[in-house]
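A single protein chain has been omitted from the complex, and every remaining protein chain is retained in its original position.
The block that comes next holds chain A.
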Amino acid sequence: MKFSGFKVIKEALTGHKGWTPLWRDPEPQSAYDIIIVGGGGHGLATAFYLAKTFGQARIAVLEKGWLGSGNIGRNTTIIRSNYLLPGNEPFYEFSMKLWEKLEQETNFNSMVSQRGIINLIHTDAQRDAYRRRGNAMRFAGADSVLLSREELREKVPFLNYDNARFPIKGGLMQPRAGTARHDGVAWGYARGADMRGVDIIQNCEVTGFKIEAGKVLGVETSRGFIGAKKVGVAVAGSSSRVMSMAGMRLPIESHVLQAFVSEGLKPTIPGVITFGAGHFYISQSDKGGLVFGGDIDGYNSYAQRGNLPVIEDVLEGGMALMPMIGRARLLRGWGGVMDMSMDGSPIIDRTGIEGLYFNGGWCYGGFKATPASGYAFAHLLATDRPHDTARAYRLDRFAKGYVIDERGAGAQPNLH
């Protein structure tokens, strides 16, 4: 089924009876060339680019639950490329460029909306740091604008500029950043991959790897053994669990991050605003809900739900920044389990086992990476060479001293 304006009008006039499922629900075959474990954003994007760009045949995505049940459907949908370090920024800017053509590429409305992101500045030192970051972004071809307090006030007049502890002195803006409909991204990639012959197999949990003489031969699943020449694992918060079945220990801890949404309101917040000092960030969805969050809870967790103290902390941050949201009612809150890495940066690499590839360590920022992560992982799986922008995301960077630590926090995942 192809989407077009004409089709939408036709269906509107004929009672919406002509829409068909967006992807098949196939039985697993006995073997594939490439198996992707994990039907989240990254796994689906990998399958899509493998089929579309790298022309690989016989691909399957194995998902233990239903498609979109992981973090791809739980995040706060922010996309941006405002990183500092050379190992990161070109990758995220590559991702931003893929976002900009995503909907044409997948013929699916993923509601990519470049409404801009503003990181708030409270001190002179922070302004210097953001000026440096803004320049680093421009080196990688991204856009950045340093806003004065007055320029900021014109864009977002409703902030509390004179908070005693964190007075607002300006902001670093990336106008091309924004938001995208998170599950629309998963659906778009899933449909695009399925149209190109990829088998997306839901309710199929990988329970083990078949490895002989240092080479992977396939995966054990809840629906039986499936053979494969190559296996790419992209299971986000479950990375340690899945890779332990291949005998690997990872530089990763799983942590829970919460997010919240208010009742729907008239348009009031133009883009994304982050208040790092107060552990708070916010945007407004197209439906009108205020979507916001803050820090991770900070202890190892696989619970997909957090605790009350962090909810309180996030809401206090919100009230300090924009007292007007105190009038809005909180509709929902939820949590997702993230793969926090030891330097806060991701991993896209081969493993010590031939034919087994790993993609993970995305922390709380992997949604924006979805297109580039999929593309780079597909590149690695198809060519056995890292994509140019993902060269630094090696597993051995920890042993070799090439960590990519944006926060400068060291091997302490809950501080990244």
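What we mean here is this: contacts are C-beta pairs under 8 Å (C-beta built on N, C-alpha and C of every residue); 3 or more make two chains touch, one makes a residue touch a chain; residues count from 1.
Note that contacts and distances are computed from a predicted model.
Not every chain of the complex appears here, and the one that does not is recorded in UniProt as "Sarcosine oxidase, delta subunit", selected from "Succinate dehydrogenase subunit B", "Phosphate transport system permease protein", "ABC transmembrane type-1 domain-containing protein" or "Sarcosine oxidase, delta subunit".
Checked against the full complex, the one of A:202, A:221 or A:301 touching the unshown chain is A:301. Check A:24, A:132 or A:241 against the missing chain and you find that the one touching it is A:241. Across A:201, A:252, A:353 or A:378, the single residue that touches the chain missing here is A:252.
In the full complex, chain A makes contact with the omitted chain through residues 240-241, 244, 249-254, 298-303, 307, 309, 342, 398-399, 411-414.
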